[in-house]
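Shown below is the structure under consideration.
In this view, the complex is presented without one of its protein chains, the others remaining in place.
Coming up: subunit A.
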């Protein structure tokens, strides 16, 4: 929880957060883990660059005079401080962000906006400075990715601050552990996850170990879901996201009151999505020119919708597939590459 606490103090010190994005993020993404809030301090934050900057293993610069945090681009002042506090976490936060971006790109591979990254520092470009649905989704999925990665690192024993420690009183840690075990707390990542929608996706597994293996004694635990399922879940939330606006008292209220009010587990947004059809330097939209599309589909991935009615070009290309595979060992199957000639369509 320490991360969360430091976040709020950071936020308090920087009240310049009047921008739409900030509001969207705090309210909208209540479901967000604090790890994401920690990184959402400023309007122009680009912490995703952690996903792209190759970070060396932390032990390499722990002794070094100039720690990595000041070298990283895209971090705000507050984030930089946190980064220094939790240096060992940064690699995993970067990994998590990477997983999140990948999942985002998978979920949106057939949409006009496909979660593509543009450059190393701003990562997604200016698009995410608009408080749109897409922004909400991106934040949610990357937070989930971070939760996943931190929890994973904890289980591997990579992070020294995990376990049932409450960072405030680490001295009592072994005693707590001896007395009551750690329960859910042991997975530091879960601490974020507990308030997080992803928690709902986790399923419960149990083991009976009473007399003769009977169920007179049973232990249950939570298992985090496959990340693809998390992505799908958030995609559903994206589709049902609620439009919000700043009311008279400066509070967020729903634009269309006929709908059910969003719960803390729903995504909300404030700005309409920009036009993703055409490239626009102001909004940061990349446009769909050059995107592949499906000629036969009538959905969003179909050429009609994807190309926004501009039409498409057809060309032939070689498609490579794995075939005649030979098993080597569990995780390595050697395959030949078979090439077929296929038609492909690209938006004008």
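Quick note on the criterion: a residue touches a chain if its C-beta (ideal position, glycine included) is under 8 Å from a C-beta of that chain, and two chains touch if they have at least 3 such contacts; residues count from 1.
Throughout what follows, contacts and distances are computed from a predicted model.
As stated in its UniProt record, the chain not included in the shown complex is "Wnt ligand secretion mediator", which appears among "DNA replication complex GINS protein PSF1", "tRNA(Adenine(34)) deaminase", "Wnt ligand secretion mediator" or "Eukaryotic translation initiation factor SUI1".
For the chain left out of this panel, the touching residue among A:207, A:245 or A:295 is A:207.
Listed here are the subunit A residues that touch the chain not shown: 152, 154-158, 160, 162-163, 165, 173-174, 177-183, 186-187, 204-207, 209, 211-213, 215-221, 226, 228, 322, 325, 327-333, 335.
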